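With one protein chain held back, the other chains of the complex are shown just where they sit.
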Amino acid sequence: MAFDAYVKREFKQVGTRVARPDGVDKVTGRALYGADMVAPGMLVGRVLRSPHAHARIVSIDTSEAAAMPGVKGIVTGRDFSVPKDEFLADVAVNCLAQDKALYDGHAIAAVAAINATVARDALKKIKVEYEVLPHVTDIDVAAKPDAPVVLEGRALETVPAGMGANVTHRCEFGHGDLEAGFAKADKIVERSFRTAATHQGYIEPHACLASFTTDGRADLWVCTQGHFYFRTLCSEMLGMEASQLKVTASEIGGGFGGKTTVYLEPVALMLSKKTGRPVKMVMTRDEVFRATGPTVSTSIDVKIGMTKDGRITAGWADMRYSGGAFQCLTCEMGAQAAFAAYDLEAVQTVGWNVMTNRPKEAAYRAPGAPQAIYAVESVVDELCQGLGLDPLEVRIKNAAKKGTKASYGPTFDDIGLLATLEAAKKHPHYTAPLAEGQARGLSCGFWFNFGGNTCVTMNVNTDGTVGIAEGNPDIGGSRASISLMAAEELGIPYEKVRTIIADTASLGYADTTDGSRVTFAVGIATINAARDAIRKMCKRAAMLWGIDEDAVEWKDGAAHPAGPNAGKFPPMSLADIAAKSFQTGGPIAGHYEVNADGAGVSFGVHLCDVEVDKETGATKVVRYTVFQDAGKAVHPDYVEGQMQGGAAQGIGWALNEEYIYGADGRLQNPGFLDYRIPVASDLPPIEAVILEIPNPGHPYGVRGVGETSIVPPLAAISNAISRSIGTRLQELPMSPPRVLKAIKGAA
Amino acid sequence: MVKVLLWGSLRAHTDGQAEVEVEASTFKEVLDKLAEAYPGLRPQIERGVSMAIDGRIYREAWFTRISPESEVVVMPYMTGG
Amino acid sequence: MSVTVSTTVNGDSVDFVCAPDETLLDALRGRLGLTGAKEGCGTGDCGACSVTLNGRLVCSCLVLAVEAEGQEIATVEGMAAGETLHPLQRAFIDHAALQCGICTPGILVAAKALLEKTPDPSDEEVRYWLAGNLCRCTGYDKIVRAVQAAAAEMRRA
Partner (left out) sequence: MRYEKPQTVAEAARLLSAEKGVARILAGGTDMLVQMKSGMVEPDLLVDIKALPGTRTIVKEAGGFRIGAGVSGAQLSEDADLKAAWPGVVEAANLIGSTQVQGRCTMVGNLCNASPAADSVPALVAAGAKVRVAGRGAGRDVAVEEIPAGPGKTKLKKGEFITSVFLPARGARCADAYLRFIPRTEMDIAVASAAVNLSLDEKGVIKDARVALGAVAPTVVLCEPAAKAIIGTRLDDAALEKLAAACSAAAKPIDDKRGSVEYRKDVVGVLAKRAARIAYTRAGGQK
């Protein structure tokens, strides 16, 4: 049974702001990230990448490079057999191109050499003959029947006949009678939006160290969000058995979804296999931007009808997403999320995927939702402006709540949207006077959250301390949260618990750190592993007391005689029981394995004030407040951190971040200089208001919090800008040239 | 019998019906019966689907019990970042 | 053709051999095993490799290792005095000013340089001083608070 019901309780430790266990390592420079590991005899691997957006690879001549002193091995796509499974095949082809280079930066070949200089020089000696093909990077152009075809034959059965070959998927959601709904509206607004592809922008580039031995075993040290999934992908690509590949997750320098798939890792393993030496590969920042994880770029039409008093009568959206040069199903998430915040009688969303000569999409924090909700929330806001209605009241009036039939199908259980809206309404920010030239915007946001496969082993040490092994790389402080939940359940101090992330050989499978799942799902496993250990400890106490094990209960970190024996013996603490464990049957450990469900959806509301320089089009965010339903906040500091961090990424997306392609199909801004993520001086303080509406699907009421916060900023800022300049932009980012153009266009 | 709600684009394979009925008592049985009764749904079911049962989303839990009065909604396989 | 460099790192005299075009960052990480400074971009845009060179805050990816000859380098590894963390290091833990932590060493070195020059900075001064240190996780809010808390503590000391 994969479902653990919430039971109301008073927490002693959960909810406190303890120091994170990896804190000292991280402030002293001791923490080891992907690029920080070395191995004796290690070689350096580098990748040769396509300078073309789309080209047939006629030939690759590696002979000259291979003959260079210091070059120990070279691999190309031919060294890998392409898996039969289409999804895996795409991942493999993305790691090393087969017959075509599909985007600027697509990996073509890789070299292992004695040092970085030799490796770099060797790349220059690899001769690749390309037949340059027509390319397409714009989604609307790519969707046309006469567009250059990125890959043939990739359309699913979902695509109607007559579409262009780049259109690979269609999905549709919704309910009710749209026509009747629009007929009831007093005002209908229909608009088209475009959003640029953005990058997760983690500061740590992808890095790994692979070591393959001649007996077919391998070790991989890698910065990843999911080392178990990396093991699956790499072992399939290298034709290995999973048990022969041990993957260890390094500390991870940010992921946000972008480190959920492999790029360098199978290549490093293959180079190590070929050379018989450990191979380290680290991407440059340029490679990170050109070849890894941007979001989908989108083109979205939205139509919404509203009555004079602010009731939404119907909502419709058609959203084209491009996940780059491969099949991509993210449009499904966007099409489901678009209207999730509203209680609607008639709603329909249609999602499409269109291939373009861009890098393969990787998940980015609530993948697909920010774009869809930006478009919907912009139109809702325009309706409020047009009808002279308060945008917060309109959202309260139409808010999805318990019993609402969600636009994506199910009926909502307990959800926190109304609570966040009411909190925003009561907050001083909403009524604070605005300075001259400032304007306020708001938006709702939504994300599903997931659970997934999780294993936890909890070892009770003989000195009364507890070690936890879990399988999810810690991106934002999850070891602290897991230790807190263990301490709470066991009734021992937080300081007595140490949580580590086990390698793939030491623990059962864990799904990737994604879908805002870790505190939720690992939490369930941890609490249950603790309960398992407690059962065992009660049994040991019963043996020591010579009473029936059912007559023992656990409270405040100790076994107590209960029932007829109550009070007969002094309580026996965890440390007392642990100290005698060798004499009572051996070491004590608790275990739990689960594929957790019941994560519970999450809503947020963001309020922001902006100031637009009407002569330059520059937007300054002057005040920002995030309201989010977090369920029980296990470690409030890191819950706030997720809310603030997501907001900051959303602000960057709204204002300046974008993939810019030239007419030649090459990425123009593959660096932090021109891919402009927010810097400290760009942002105001970001206030985070946590609402704790317990998730009925978690024993402590925990909900995922990591993703929802990136969803609302796009529309919140757009809505504020539109109120500041008196006209609405329909394209992201709202960079100064676009804003100035809109101002001039409106004048 | 369980009423199963299908998302819009799946209805092409059920003669336009948004809701179909199958004889099933678990997640897995729902999918098996759907694939049997509506072969057009098979490719999507093989790609993976989630299922919301009484408002809670399950990704793979084949043996989750479903009662005749349960609200059952088939959804695409959920992914996150 | 390699060059021998004699320099001082965190108060210790060290020698290493490097290529003439090798960056100080690569030498610190690769030759001296000081991996606290991180390479986030290699072009001076992210600040993760921040160190001080004769007390001046620099990106070690934009300094050649040979330029360190006879100079004094300070890195994050030199911030704590034995078991005692620097007030900034403690404040970053106490205020949850890090999530993934990859930018943390660079930010700590930069913030230390700020507080040595400006013991009582405004929030705006902190934000502008740290504009060259990208953090993608936190939205900077808790970082600014942690720097201010450490600054207050250091002023009291």
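Going in written order, the chains are labelled A, B and C, and every chain counts its residues from 1.
Quick note on the criterion: a residue touches a chain if its C-beta (ideal position, glycine included) is under 8 Å from a C-beta of that chain, and two chains touch if they have at least 3 such contacts.
Computed from a predicted structure; not experimentally measured.
Every shown chain touched by the omitted chain in the complete complex is listed here: A, C. Here the missing chain is touched by one residue of A:Val93, A:Leu574, A:Val679 or A:Ile693, and it is A:Val679. The omitted chain makes contact with just one of the residues A:Gln13, A:Ser581 or A:Asn656: A:Asn656. Contact with the chain that does not appear here is found for just one residue of A:Pro134, A:Pro493 or A:Pro737, A:Pro737.
In the full complex, subunit A makes contact with the omitted chain through residues 120, 286, 615-618, 655-656, 660, 668-669, 672-674, 676, 678-679, 681-682, 735-737, 740-741. Interface residues of subunit C facing the missing partner chain: 1, 3, 19-21, 23, 42-45, 47, 50, 53, 56-59, 61-64, 66-67, 110, 113-114, 128-133.
In the analysis below, only the chains that are shown with their structure count from here on.
Viewed as a network of touching protein chains, the structure reduces to a simple linear path. The geometric centre of subunit A is 29 Å away from that of subunit C, both derived from CA atoms. In this assembly, the C-alpha centroid of subunit A lies 26 Å from the C-alpha centroid of subunit B. None of the residues of subunit C touches two or more other chains.
Touching subunit A in their complex are the following residues of subunit B: 5, 7-9, 18, 40, 43-44, 52, 54-61, 64, 71, 73-76, 78-81.
Per the touch definition, subunit A reaches subunit C in the complex via residues 17, 19-20, 22-24, 26-33, 35-36, 117, 200-205, 251-256, 282, 284-285, 475-477, 637-638, 640-641, 644-645, 647-649, 671-673, 677-683, 685-686. For subunit C in complex with subunit A, the residues that touch the partner chain are 19, 29, 34-43, 45-46, 48, 75-77, 79-80, 85, 88-90, 92-96, 98-105, 108, 123-124, 126-128, 130-144.
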